[in-house]
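Worksheet: the structure to be examined is printed underneath.
Every protein chain of the complex appears in place save one, which is left out.
By written order: A and B. Residues from 1 in each chain.
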């Protein structure tokens, strides 16, 4: 089924409006193009309603937010929901600053995104009003492990129930939950944390996969999470002598580009709880 | 002659002021450096007049425009024209939103750029006040084809006559026209549309080539369009097993870096109508 979700993206070429940070925006665009989607970026309040109207989905990423882009996030989010578009929220750095935490919580409450994707610290911040964040990376104390897996699965399902959103928590073990089921995904490589932007790229992919699989959105999101993790594994295995994190970034995007449904079905490592 | 245009860029190292979107700005800078030009970026109204004054040309790209950068575009454009500098307009997404369409039209009318480079949807929007745009990519219905080539050549020449600008329309077939002649260019590869930024990089190169070939600006712009297309062909042919669009981006910039006048003369595929 996950392979079919991938093929749906390649067939439907979903156009995704991204309001995203300037650190990783180029990688988000190229990852979307690699997946078969199509990206457009706009963060000016006077521009975003027109732009989001011609798209199929909206990806809101609050990294490097500013007053102007925050206004644009709310305007675009409201418009996208009016039009029945998919909205994804990536609460980058929620918990690390008051502005980020408040902005993420307000977007969650006012826009009611269809998917929320973050690391465990960010998601906990949204869910519990707490959590610690070390910069934009998850705090080690907050990790999803085999030991706390059952309670984390329940937490993810409960947060989905509360928000109405599919919840994607990514880390060493990834969780993708709606109120009834939770994908537990074990793709990926620790080396992915040595490049910037794997989370941001994934949020772009989540949007494309949710749009192209709107009837089975949880499965679509799980497929994109498996894709990113598997692309990370392939990217690491493609590294040659003397290569490092910059080459890894290229290998990962290239692996997304070359992935087909069969390869994803074979490589995806998950269980549903 | 096109090869000579390339050598002129390498000899003169034109310094280009870019007001451009944050999605592809790094690639624009590296493509300019690869070509032998030199980039500087600034989009703050209080900064742009000083910056553009020390440059030879100005590249205005309206992707990810905002109120501040729009103000900077007009100030820098006016200053650059006062100083007799070359100004290039890239109307990214004209037709996709009211703000983009209006901004592009106003810049065209108020600044009178020396070159306008866009895809056919964007150029038609500027020329006819119509045209459809699918995000920032050209709409398929708007393509330049062998069938409509004669009328498109006339359209390009007529729009050049009307605006006084060299018109560069890029797609599967590229057109570079002034009021009297039109280069019809058949370099490039469809795979170039799978990376972000080939259009933006080209607009940077157009500026450098126009500055370094100010007496034969139409030929200079045609040379840069052939260069980008040929670099795309070389980039695709340089792709190794498992490589995808991220590697292609690197190969294209590398091919620009390694191109010399002879290689451009040999590889350029064009006719003049």
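Just so we're on the same page, a contact is a pair of C-beta atoms (placed from the backbone, for glycine too) under 8 Å apart; a residue touches a chain by one contact, two chains touch by 3 or more.
Bear in mind the structure is a predicted one, so any value in this text is a computation, not a measurement.
*Asks:* I'm checking contacts with the chain that's been left out. Which of B:8, B:30 or B:218 qualifies?
*Replies:* Once the missing chain is taken into account, the touching residue is B:30.
*Asks:* Of B:39, B:77 or B:229, which residue touches the hidden chain?
*Replies:* That would be B:39, which touches the missing chain.
*Asks:* Which residue among A:106, A:162, A:194 or A:269 touches the omitted chain?
*Replies:* A:194
*Asks:* List every residue of chain B that touches the chain not included in the displayed model.
*Replies:* Considering the whole complex, chain B reaches the absent chain at 15, 22, 25-26, 29-30, 33-34, 38-44, 46-47, 50-51, 54-55, 68, 234, 238, 249-258.
*Asks:* Determine and list the chain A residues touching the chain excluded from the picture.
*Replies:* On the chain A side, contact with the omitted chain comes from 21-24, 26-27, 63-67, 93, 96-100, 134-137, 194-197, 242-247, 249-250.
Quick note on the criterion: only the chains that are shown with their structure count from here on.
*Asks:* Can you work out the whole-Å distance between the CA centroids of chain A and chain B?
*Replies:* Centre-to-centre distance between chain A and chain B: 33 Å.
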